[in-house]
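Left out: one protein chain. Kept in place: all the others.
First chain written, first letter: the chains are A and B, and each begins at residue 1.
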Amino acid sequence: MSEQQHDVRLRVNGSVHEVRVPARRLLSDALRHDCGLTGTHVGCEHGVCGACTVLVDGRPTRSCLMLAVSAVDAEVTTVEGLTEPDGSLSPVQQAFSDCHGLQCGFCTPGFLTTIAAGLEDNPDPSEDEAREMVAGNLCRCTGYQNIVKAVLRAAEIKAGS
Amino acid sequence: MKPAPFAFVRPSTLDDALAALAADPGGKVLAGGQSLVPLLSMRLASPTALVDINALPDLGHVRVAEDGVRVGALARHADVLADAAARESQPLLAMALSHVAHATIRNRGTTVGSLVHADAAAEMPMVLRLLDGHVEVASVRGRRTVPAAELFAGPLESTLAHDEIALEAFFPALAPRAGVAFEEVARRHGDYALVGVAAHAVCDGDTVTSARLGFVSVSDVPVVVDVTDALDDPAGRALADLEPGDDIHATADYRAHLVRVLAPRVLAAAIEHARSNA
Partner (left out) sequence: MTTKLFGSKVARVEDQRFLRGQGRYVDDLLHDDPRLLHAAVLRSPHAHARITDIDVSDVLDVEGVVAVWTYDDLAGPMAEPLPLLIPHPALTHGRTQYALAKDEVNHVGEAIAFVVATDRYVAEDAVALIRVSYEFLEPVVGIPAARAAERLVHPDVPGNVGARLEQENGDARAAIAAAPHTLSLDLRIERSACTPMEGRGTVARWDPDTGRLTVWSSTQTSTGVRGCVAAKLGLDLAKVDVITPDVGGGFGVKINHPWPEELLVPLAARTLGRPVKFTEDRREHFISSAHERAQEHHVEVGFDDDGRLLGLDVEFWHDHGAYTPYGLIVPIITSTQLLGPYKPQSYRVVFESLYTNTVMVTPYRGAGRPQGCFVMERTMDAIAAYLGKDRAEVRSVNFIQPDEFPYDHGLVFQDGRELEYDSGDYPASLAKLKELVGWDEFEAFRAEMAAEGRRVGIGLACYVEGTGVGPYEGAHVHVETSGKVKVATGLTTQGQGHQTAFAQIVADTLGVRFEDVEVTTGDTRRMPYAVGTFASRAAVMSGSAVHLAALRAKEKALRIAAEALEANEADLEIADGVVSVRGTDASIDLGTISVLSNPLRYAFDEASKAATQFSVGDPGKPPVAEDDEPGLEGRDFYSPERATFASGMHAVIVETDPDTAEVRILKYAVVHDCGHLINPMIVEGQIHGGVAQGVGGALYERMAYDESGQLLNASFMDFLMPYVTEVPASIDIDHLETPSPLNPLGIKGAGEAGVIPSAAVFAAAIEDAERIPITAMPISPSELFDLRRAHAASPASEETP
């Protein structure tokens, strides 16, 4: 028996993607494989690592803990959507480059989306608040030192622009 | 780690949702999904159908009235945590919610979902139990109110029937001369607590007229212990009712020790809170 397919209209980074998926398709897989937005990475598929974090209606959300069929009414933002329209890096992306906030780059998209939303809520975080902002994302390379610096640097760039 | 197949509906009315759930004994409600989806992906849960209630109207509320806080089935932990009026009405909500996983999980996970998931290692079931709140549930058979004391059946098992949807939770407001406190020890920030303790105390002048403790991760179901008569050894009193267990993160002895460390500390904080709340 064929598995039932659902026609789902996903709104991602301002574009509409019409995809046909089974109910069990995780949003992370739909973004990566059906929408071709492979910037969102999958590190654990049980909601702990945060690599797959995207913004759902502006809020950081684990895309591996959401079904694509549940995302119909939402506006999703992935790492690809953070880049400025002219192709230049957004403040958070630029700050990661400035501060060497990434090494292998695999966890990075989850940090970038989380921080982008975090700075909307709190544009001028203290160091402790910066740490709290990224406290739900795992990175195995950087020891987080430069990620925390990048949060503060991003706030600086954002304030200056 | 991908879920097994299941049928899926996303109804836009409560009646449709209840009908869908009633139609399939293997069906399950999907709200925030922060506990359910990992179980699906690990194939530890294989419901035949999911009824996604996220499109239902009027369930996202955090409503504060004189008697307490009403939290709708679609209110996310983050909504409750951020609600200043809720915090004012019942401070234990925010105290406990800030320990619920990480912010990203709280953005999607629902407080009501956490209650009916009935995990004794989670904070909110214990909070509802300690505060003697209740949950409003509905099914095609009608509506009923389930008091916290009757909500938890066993490990990860609530007393809700398979066709029932929890629509709202009610957390009573903090009464005058009452105080609350919460503390937990976890391996990592954001992990499930090795032990968590909340306290609810009521004072009349210098006299403590009621003292109750709620515990996380030291029993199969959320446990509340009345320690009004054991103020000088609340932990000793509580441990008689608790069953701390061994796991890979901590021994039962260490958990019992944490109960001894946290219980008097949290109780003292709640009493102090109560006195300042005169």
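We take it that a contact is a pair of C-beta atoms (placed from the backbone, for glycine too) under 8 Å apart; a residue touches a chain by one contact, two chains touch by 3 or more.
These numbers come from a predicted model, not from an experiment.
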Task: Where the unshown chain meets chain A, residue by residue - done: 1-2, 22, 24-25, 32-33, 36-46, 48-49, 51, 78-80, 83, 89, 93, 96-98, 100, 102-109, 112, 127, 131, 134-148
Task: For chain B, residues in touch with the removed chain - done: 1-5, 42-43, 185, 187-191, 194, 248-251, 253-254, 257-258, 261
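Convention: only the chains that are shown with their structure count from here on.
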Task: List of chain A residues in touch with chain B within their complex - done: 3-4, 6, 22-24, 26, 29, 45-47, 50, 53, 56, 59-62, 64-67, 69-70, 72-73, 114, 132-133, 135-137
TODO: Can you check the complex and tell me which residues of chain B touch chain A?
DONE: 1-8, 10, 30, 33-34, 37-38, 40-42, 50, 52, 54-55, 78, 101-105, 107-108, 189-190
